[in-house]
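Removed from the display is one protein chain of the complex; every other protein chain stays in position.
Naming follows writing order (A, B and C), and every chain is counted from residue 1.
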Amino acid sequence: MRLQEERFAAGEELDAFTAAQRGAGAVVSFTGITRDVAGSLAHMEIEHYPGMTERAIRGIVDEAKGRWPLTGALVIHRYGRLAPEEPIMMVATASAHRVAAFEAAEFLMDYLKSRAPFWKKEVTADGSDWVAAKDEDEAALDRWS
Amino acid sequence: MRLQEERFAAGEELDAFTAAQRGAGAVVSFTGITRDVAGSLAHMEIEHYPGMTERAIRGIVDEAKGRWPLTGALVIHRYGRLAPEEPIMMVATASAHRVAAFEAAEFLMDYLKSRAPFWKKEVTADGSDWVAAKDEDEAALDRWS
Amino acid sequence: MTLDLLYFAWVRERIGLPKERVETEAATVADLVDELRGREERYEAAFADTTALKVALDQELAEWGSPLEGVREVAFFPPMTGG
Partner (left out) sequence: MTLDLLYFAWVRERIGLPKERVETEAATVADLVDELRGREERYEAAFADTTALKVALDQELAEWGSPLEGVREVAFFPPMTGG
C-alpha cells in the first residue's frame, strides 16, 4: 500500500508486482486516470485524511485477502495536485485463477471509491467543484455484503 | 490484436495502451501466466488454429466494443513453447468508467478461454498432458448471454 | 471532554479551518453537531444537511447516534470520492 504525491508509472508497478508473485496464474490491474471530460480540466486536487486513509486501505486489502486466495494485492493512491491524463491510483491483484483476481480487484475498487477518505476537486478555468459521490458507487458495495 | 510466439512485457504493453486512449478514466488489464503448480512444469506448449484464431479474437473484441463504451481494447496471445512464469496472454480495456472496463475485460477473458482456438499442453519430467477445459469456464459464458 | 475536530473537503471550506480543539459535554455525534450549529453561521452552513455528511470517530466511520465517550478525534466530511 502506497500513498504518495508523486506520479507513478502503472506499467513498471505492474511488472514489479507480477515479478514478486509466486504461483499466480492471473494478474489483474486497474488504473484510474484524471479524465478531462469537457476538455477544460486545469487540474485535479485530491485531499485525504492522513492516518485514517492508511488504516482504511489496509482494512480493505485485509478484507480482500480474507475473501479470495490472493498471492498478493497492491494499492497505490495519489493525493495533492494532478494534471489531466495522469494516473490517480492503481490496484493490482494476483491469484492462481482469474475469477479470484478479477473479483478482488473490483472489490478493492468499490471500497476505495466509497470507504477510503479521499475527496476529489476538479479545477477548471471557470472555478472549482468537489466531485460528488455517486449513488451507484454506494450501491456497488451491496454486491459484496 | 496480436498473436505471437515471442515473450512480451505486460507493463510496457499496458503503458503503451493507456497512452493511446483518449477520455478514458479507467484501464483494466489481465495477464495470464504459466503457473508451475506442482513445481514440475518444464514448459507449456500452446497450439492454435491459424486463421480461425484471428477471426475468433476479432469477433470477441468487436462484440465487447458493441456491448460497452470502450475507448480501446487490446488482446495479445502467445503460442508455441513457453517457460514457467512467463506471460501467456493479456487483455486490456479502457473506458470512461470502471464498471465498463472491468466487465469488458472479464467478457474478453471468458470468451478467449472457451471460444478462441487455443490448446495448452503441459510438459513435465513425467510426460505431457493436454490441459482439460473446465466446466466452470463454459458456465462462465452464461453470465453474458 | 476535549475533542479534536477535523473537517475535510467542502466541510473544511465552509467552516474555514481544517481542525480545531473543543471542550464539550455532548453525549453523541448528533448532540455535538447541534452544539456546533448554534455557534456561528458558517457551522450552520456546513451542517445544514447532515444526510450529505459522514462522520468518523478516531478514524473509523460512525453514525450520528454514536456515543462520544472515550473518543479523541471526530472528523466530518462529505461522502468519499476515492479511486
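What we mean here is this: a contact is a pair of C-beta atoms (placed from the backbone, for glycine too) under 8 Å apart; a residue touches a chain by one contact, two chains touch by 3 or more.
None of the values given here were measured: they were computed from a predicted structure.
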Displayed partners of the chain not shown (whole complex): B
Touching the absent chain when the full complex is considered, from B:L41, B:A64 or B:M109: B:M109
Positions on chain B contacted by the hidden chain, ascending: 32, 47, 49, 51-52, 55-56, 77, 88-89, 109, 112-121, 130-133, 138
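One rule holds for everything that comes next: only the chains that are shown with their structure count from here on.
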Labels of chains that are neighbours to chain A and to chain C: none
Chain whose averaged C-alpha position falls nearest the assembly-wide average: A
Where chain A and chain C are represented by their mean Cα positions, the distance between them in whole Å: 26
Separation of chain B from chain C, taking each centre as the mean of its C-alpha atoms, in whole Å: 48
Cα-centroid distance, chain A relative to chain B, in whole angstrom: 23
Numbers and ranges of chain B residues touching at least 2 other chains: 98
Where chain C touches two or more other chains at once, by residue number: 83
